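Can you read through this structure? Questions will come right after.
Incomplete set of chains, arranged as in the complex.
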Amino acid sequence: NQSASNEKSGGSDGKKIVVGATMLSMQNEFIVNVHDEMAKKAEADGVELITVDAERSALKQVEQVESFIAQHVDAIIMNPCEVEASSPAVTKALAAKIPIINVNSETSTKPSAFVGSDDVESARIAMKFIAEKLNGKGNILMMHGYMGQAAQIKREQGAQEILKQYPNLKLLAHQTAEWDRAKGMSLMENWIQSFGSQINAVFAQNDEMGLGAVKALTDAGLKDKVLVVSIDAIPDALQAVKKGSLDATVFQNAEQQGAKAIEAAVKLAKGQPVEKETLIPFQLVTKQNLGEFLKQ
Amino acid sequence: MENSYKERLRGLGKYGLFIAFFAICLTLTFLAPTFLTVQNLMIIVTQVSINALLAFGVTFVIITGGIDLSVGSIVAVTGIAAATFAHPDTYPVIVPIGMGLLAGLAFGAFNGFIITRSKVPPFIVTLGTMTVGRGLALILSKGRPISNLSDSFNFIGGGKILGVPTLILILIVTFIICSVILRKTVLGRYMYAVGGNEQAARASGIQLSTVKMVVYALSGGLAALAGILLTSRITTGQPNAGAGFELDAIAAAIIGGTSTSGGTGTMTGTLLGALLIGVISNGLDLLNVTSYYQQVVMGVIIIGAVVLDSLNQSTR
Amino acid sequence: MQANQDYILQVRGLTKTFSGVKALDNVQLAVRRGEVHALMGENGAGKSTLMKILIGLETPDSGEIRFEGEDLTTGHVRDVMKKGISMIHQEMLLVPELTVAQNIFLGREKNGKLFSWLNDRNLNHQAAELLKQMGVNIAPDTPMKRLSVAQMQMVEIAKAISNDAKVIIMDEPTSALSDKEVATLFGIIKDLTAKGVAIIYISHKMDEIFAISDTITVLRDGTYIGTKPAAELDIDTLITMMVGRKIESLFPSSKTERGNEVLSVKNLSRQGEFEDISFSAYAGEVLGIAGLMGAGRTEIARTIYGLDKPDSGDIYVQGERIDIKSPQEAIERGIGYVSEDRKKLGFIPRLSVRQNITLSSLRQHAKGGLLQAKSELAAAQTVIADLKIKAASPNQSVVYLSGGNQQKVVIGKVLLSSPSLVILDEPTRGIDIGAKAEIYKLINQLKEKGIAVILISSELPELLGLSDRILVLAKGKLTATLSTDEATQETIMRYAMQP
């Protein structure tokens, strides 16, 4: 199999560069967007992109990276499922002398390059918005993603940080709706039963749950009195912000994350130097600045 | 007639489960003041309805001695199929409904076809089509939710008629139809016969393959109904909708007394099973039990309720 | 084949192979209107297979079936039944979860149209009528699973005759019946034949065959041996046709000294099943237990064996009072039980002959939990040879054995656990005459070895021929203990019918 690896490995001697990508979940709209941007950029740069879906399993992700190593790809892009649990993949790739780029979120073992944003920050932005809108006083509900997943942990952490700064903001209840719109809606319905008019704001760790909460609140005729903020800025969420039903969402730049990840991969495959860390900032999306995001 | 009265009670399912159910409701009424309000009860039933519809279909299948793991994926496929045709100002609302139901019936009939034509166990066939279905939903939707659906479509699963959510009305009608099929038609009788003793059913001249085909198609059709209603309720067709629903639906059926070995089960039992799950889930939210403990409590209560039920049966 | 107007059903050249084994080889059969045509043969001769082909449950490899001149060779059960053939299945094909009435009319409600309304009241009514005509006292809305084996068999009969068939196949319809119900069935058969209905009757009970059949066809190892009018045959000739050899005497006398008391039961009761039962069983003695269907004999056996718990009373084994909580404990105490329902309690269908035979004594063939294959196989082969079990190999699956051989496997399993007391519950149910003779011989051998035998049987000749003492039960109560001299069919029946 030496010949096979020779065939592929020579990015610099003119042959097509092969990049393997393992994505957290191709059922998540934001990740699909990042991936689409990667594919677009790869196409433009004449790079062959092999994508696999880790289906939120770190184990699967490690295995997929092992497969990439066995296939002797020129570079690996990983959209990590977990901070720690996906780390062995990084170690293995580096040991096999294949550059590995983490996109969107981090692992504890440092990869060749990182392109993305810090999830903790997104929750800080969202919660800060709520705190300011409520003038630092009120009752808040928080919807978690799937418990124990990296994004859930980090978004909770960011939210809690802000809550600590505002002693008069009270977290009435927090509960998981597993990133799901229907579950978010049911949870909100139940919350309305127990807390009713006490609720001042809802922070949902992703847009899907946020939109579910919006629907439940609207049905109960409470939407006008309750602030709902979520994260990701998926098209549905942007539409909801436009309609005014969702008060704010936090935009993560899929286009830049995808494109920059491919850029880094190509450079590394060719043996060129790259930035160790490319941080792409989050942006709060409200009705005021909606215009720039709707275009994108 | 004393006998038919007894029978009806038996048909109604299981005292033990009823007792457990009411005990839980009673406890919740004391613990959470908002539990026993019309509004909250309506919310519970609304939330239960999707699972109950799936569970009705699964009950048919399990009674014949089969299993259907694909219902969760059918929810997604049919939701996407419906949403695709449900944008405002395109087709009348009957088109997305029709497309969804058709997709579900076809999917179910395909399950039935493979199961009756090959000797492959239903578990594997429907596990396979579960994966296939999920893939199809993702392909059809390109992995993205399909939103911007017409108001008339969103009304089906999200509206109210005379103050009662449409979901509840549809649940009641479907429950009655399914009950009647099971208890009052030749088809229902044959389901019990096929599940109770397949050889005896065959020796009595019952066409096993026809009964099985119908049963899987019914399950697919009910899953489609659930898929359409879910899509309408959350106003989006989502490729990952319904993931894991199959286990909840099977759980509702089995908690309700349907035996996995076939030949027994009632729609009332299944409805009760679904309601039990829904009440616990609602109650835990109302009591604001933290997520981690919710899972533990949910598991314990379900096992407890069924243990109580089985104790009750054995002393009878 | 020329259609002969006399014959309602004609079969020729029928061949059927199961995974390489010829179950039927070029078999023929011709049945006249209004006759009782007995089909005889040893276990595994192919009788049931032939009948299943007739009714459309199996497809023949080759051959031809004509029914009223029409070709029925590859008929579907449904069509065949509509044309006018129905069948009482040996395995009693009934749905336990459905009621009696629902079972009787299963497949025929509204002509089997799936999307039509049921009318259970009507079904119950018709079933009640039918059962009353048959003289059977079972409520039509009783769930099937609550019935005793005998009652199930009556329902299976009701199901077959309710079809207004022109030919009714009865595959061992009396195997679970006691004399009273057998008489009822014979009455029904008389009425049917008078109306021109032909009956194909399969049974291993010789007296029944000679009592009702007009014509007898004999099969042996899947081949056709011959057809003769019943009047021209005597029992010895028939047996020779079936077995290919003579059977000397069914009940060879065997005198042994009665040894010490192995089992003693005092005032044993179980609510609704039996009451205040006391008796003893001795080494080297066959203790017969007689009674009508539902007398509670099986229940007593189950209780002694630890399958059920008694409500009150004591059980002594070898003089020691013990509480038997499970069959495992019973086996450890030296009690063996051969159930009347071998399919339900006897064998494990998916295990091989060897694995079934050694199941109760498996630990003797293991060291530290690891099986010793050679020792196990040797034990199984000894039993297979001793009991003359007909199996392709010890590794053959038991499901494919004939009923008689399955029964021998179960007996073999019990014997390997070296019991000092064996309870045999209807040990010859559904077993051919040759195998019966062997089992009788075996019972005598057990007795001679100093084992205490309790023999529960509904066949009085069998009880009388083998037992040293006979207990008679009626409605759960012990009504008599008869010595060999006192016991006759008449006295037994008298005590069995006591209120």
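Letters are used for the chains, namely A, B and C, taken in the order the chains are written, and counting of residues starts over at 1 for each.
Note that a residue touches a chain if its C-beta (ideal position, glycine included) is under 8 Å from a C-beta of that chain, and two chains touch if they have at least 3 such contacts.
Every value quoted in this text rests on a predicted model; they were computed, and no experiment measured them.
For the complete assembly in this file, the formula in terms of the labelled chains is A x1, B x2, C x1.
Here is the rule we go by: only the chains that are shown with their structure count from here on.
Centroid to centroid, with C-alpha atoms defining each point, chain A and chain C lie 70 Å apart. Per-chain Cα centroids separate chain A from chain B by 33 Å. Distance between chain B and chain C, defined via averaged C-alpha coordinates, is recorded as 44 Å. By the touch criterion stated above, chain B contacts chain A in their complex at residues 32, 34-35, 37, 39-40, 43, 46-47, 50, 138, 142-145, 147-148, 158, 230, 233-236, 238-241, 281-282, 285-286, 288, 290-292, 294. Chain A contributes residues 26-27, 29, 32, 144, 147, 172-176, 180-182, 185-187, 189-191, 193-194, 211-212, 215, 219, 234-236, 239 to its touches with chain B in the complex.
Per the touch definition, chain B reaches chain C in the complex via residues 3-4, 7, 183-190, 192-193, 195-197, 199-207, 210-211, 214, 263-264.
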